[in-house]
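Next up is a structure, given as structure tokens.
All protein chains but one are shown in place.
Order of writing sets the labels: A, B and C. Residues in every chain begin at 1.
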Amino acid sequence: MTTRPVDAVLAREFGLNAEEYARVLAIMGRTPTLTELGIFSVMWSEHCSYKSSRVWLRELPTRAPWVIHGPGENAGVVDIGDGLAAVFKMESHNHPSFIEPYQGAATGVGGILRDVFTMGARPIANLNALRFGDPGDPRTRRIVDGVVRGIGGYGNCVGVPTVGGEVNFHAAYNGNPLVNAMTVGIAPRDRIFLSAAAGVGNPVVYVGSKTGRDGIHGATMASAAFGEDSAEKRPTVQVGDPFTEKLLIEACLELMATDAIIAIQDMGAAGLTSSSVEMAGKGGVGITLDLDAVPQRERDMTAYEMMLSESQERMLMVLRPDREHVARAVFEKWELDFAVIGRLTNSGRIVVRHQGRIEADIPLAPLADQAPLYHRPTMPPPPPAPCGEVADTVGLEAALVRLLGCPDLCSRAWIWDQYDATVGGQTVKRPGAADAAVVRVEGHARALALTTDCTPRYCAADARAGGAQAVAEAWRNLTAVGARPLAVTDNLNFGNPERPEIMGQFADAIAGMAEACRALDFPVVSGNVSLYNETEGRSVLPTPAIGGLGVLDDAARAVGIALRPGLDLVLLGATAGHLGQSLWLREVAGQEAGPPPPVDLVAERRVGDFVRARILAGTVAACHDVSDGGLLVAVAEMALAGEVGARLLPGPDGLAPHAFWFGEDQGRYVLAVADSAALLAAAAAEGVPARRLGSAGGLDLTLPDGATISLPVLRRRHEQFLPDWLEG
Amino acid sequence: MLREMRAAVVTFPGINRERDMAIALTRSFGRAPRMIWHRDTDLSGLDLIVIPGGFSYGDYLRCGAMAAHSPVMDAVRAHTARGGYVLGVCNGFQILTEAGMLPGALLRNAGLRFLSSDCHLRVERTDTAFTSHYQRGDIFRAPMAHGDGNYFADDATLDRLEGEGLVAFRYAPPTGNRNGSARDIAGILSPNLRVLGLMPHPEDLVDPLLGGEDGKPLFDSLAATLAA
Amino acid sequence: MKAIVTVMLKPGVLDPQGRAIGQALAHLGFAGVGEVRAGKVIELDLAETDPGRARTQAEEMARQLLANTVIESFRVDVA
Partner (left out) sequence: MKAIVTVMLKPGVLDPQGRAIGQALAHLGFAGVGEVRAGKVIELDLAETDPGRARTQAEEMARQLLANTVIESFRVDVA
């Protein structure tokens, strides 16, 4: 290996700017070694240090009586009753999924699973929030195909059902798709495992797969320090091994049933470095690592390579010394590597030894406390101009058919048919069956409701309104199945934070999210920030994806969206006919314009609480929130799900039909009930706007203007886009 | 009183539907099955051995190939030689064919994609321990979730299976045969009718709350037979 | 020694993967592509240094595990 001097130039290539490198020199009091520089560069990277986002993330509410652990742990933890906790988080794998869609998405799923089971929870559900480029872009098809196969390939194999998600298409994601994966697990509430190391002298133990040269810090690829064959030796793409992950889940859970583990942390980004630094740092202890003991897949790996490798399916634990043999036996049973690779010390330093040399010796406190923190300039984006009156030139029927077949609204069955949604035997509401997935807790009546939501075009037009809307929609989707919304995980996908207009979007989106979370008692307990999502200077749409979790005390109370014959349809919530940023405006009128629909958080809560109470009272047969595409799309989706038609009444006087049926006003639900009079009366009594829309029956959808569409025709339109495009 | 029925679920590294199977068996049998790790080879005193679904050994090389060589499979063979019952579902079916306990093989789905959705199965015979609680010709629903469920055997084997009435279930409308299986075969029996292998998952449809009880008669059939 | 075991579906067993590859090649504009068959290759590092014995070993591995002779045939190359 040729060596280059460690200096400001190399630091720059490792992603540290001059000021940051000066800080490294001050902390070290000498020139760092290559390994030390590597450790600083990954710990102070945007991904690990949140240096651009931290000041804003503080604004999010994170507490509620039911929150057990908020942000700061591997995943968020909330009390769900029966002595149980739900553990959940969302994480992005955007860039790897562009380079190698299958493995990028697969390892994304693997990583988020580890964040959850490292806390002692058995994963019970996966979700995925996906944004792809324009279907017309030649790259998009390959990316969609690979990402979907990768998510299925990993999730199906580990045996965790994939129960929900969302998909959008927009040219802004050409060359930069977003792949956000969410995992939810269940643990006894008094058996949550944390990462803070404790007990000087205790063994530091490595388990899982061997370490190879996978995914070593992208920055180092640019360095010429490694000779000609560096590209061959250091694949930036990691290959996932879901089989090993499955063994790792079972082995960890088996060991967690004993008292052997003091602290545990998965090796995610920056692998051994971040796990050891964070465990020791959080526990306020020191740590020594002996890299000769690390299980290695390849020969002649350097300390630098081992410390920065992102090989998958690995965990780091601190064990009670008298239980080391118990742990070893468990991992041997599951045929996984197990190695004592270090000890905790009282030095307050991380000391890395390799082949008789000290390769790194860094004080931990300043590595954490003096990590860069930026108040980057923000430029508030201009408020969107109103889009004014837009006349309807096509009528309701043509617009409905076009909308139901468009990429953003067409059936996602082609995708979820590749995901095992039933493994585990607890899936009460599968993809497509309800606004949120519902998964029962094994052995209990109780169930979790799960959803992911964000409408990036709203966020692009007005990040604050869009941020609030994403939270409100997640809350609404949980409410629509009858669940009590508990908490949120998020995945904030934005462009380059060094550009003030991007930082402005980021700050605004957080402000909107915070406002909605507060108003809805819906705190953020975990999350992930993904910045620099841009290609050729063009940023993705601001996409603060929200993962919502709620609870149903009795899974049998959950309702889906499927219509049944003979029921009345009732709309709850106020309709102003807001067409700005609607899909009707984009797909039918050909404009992406106007402000997004405003979210009235007080009304949101009033309507939602009313809907949930009716569902839990058992008077609601089906419920669907009104979102993308508006009211008529929601009704059509209910009809298709139930294979039952409906006859619709005219909308209110004074509102253009297309505005009533396709406007995207927020805070609305369509309910199917046997007794609409009782529902209307109850709504009136509580000040909730309500309106009877029509009744269900037959096999046609009859619109208020008399037009009739048969469900099979509508279904073909709804279901054909993805298979035609991807299998053709 | 009913005789005590003894069922066991055998698991291999990578199996992931053992819990689903245990729940279904417990529902029909009134008691939980024994869970057996593949390194244990003592299967004495058992009436029914179930090999559940999943991705044994990651489905690497060929689905079921590595599990089929596990020591426990010799014990499963001995169990059938004693006249014991064996049920293999999905990966379990693949393991039974790889072990040579059922004929044929499961190839990649014809469309080359993992298929996860409900399918419909027609019951071809009802005079077996696995199907007595169905009516002949019944069409029932079961979730399927597999990438390699395309049943293949040479024509002579297929003719023999049909001639001897060893086809237990076939894919039926409305969903039909989506994986390309020869002669729509979804499940087959051994000549003594004591070994059943099938691709779809009746164990995931035994609870009205989860969408229906279409799979329950299979487990009720077994419970009734074994209690007799 | 290195033994290379190539496993192909037997003639007569439908090979949807081969067919799909053939179609995809045609879509990409490659002309003159007839039948396409897809198979597996397994490279083994064997401690055995005698080519004949290495071959016998690899053949035994193929028969027992690497190929399913109901549907597949195999070929062993030793280098």
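Here is the rule we go by: contacts are C-beta pairs under 8 Å (C-beta built on N, C-alpha and C of every residue); 3 or more make two chains touch, one makes a residue touch a chain.
Here the structure is a predicted model, which is why all the values come from computation and not from measurement.
Note on the undisplayed chain: of the listed residues A:F243, A:F494 or A:F662, the one touching it is A:F243. On the side of chain C, touch with the chain left out of the figure occurs at residues 6, 8, 18, 21, 24-25, 28, 30-48, 57, 60-61, 64-66. One chain of the complex is left out; on chain A, the residues touching it are 99-100, 103, 209, 212-214, 232-235, 237-239, 241, 243-244, 297-298, 311-312, 335.
Within the entire complex, the positions of chain B that touch the omitted partner chain are 57-58, 60-61, 65-66, 69-70.
What we mean here is this: only the chains that are shown with their structure count from here on.
In whole angstrom, the spacing between the mean C-alpha positions of chain A and chain B is 36. Chain B and chain C, compared by their mean Cα positions, are separated by 30 Å. Touching of two or more other chains is recorded for no residue of chain C.
Annotation for chain B: residues 111 touch two or more other chains.
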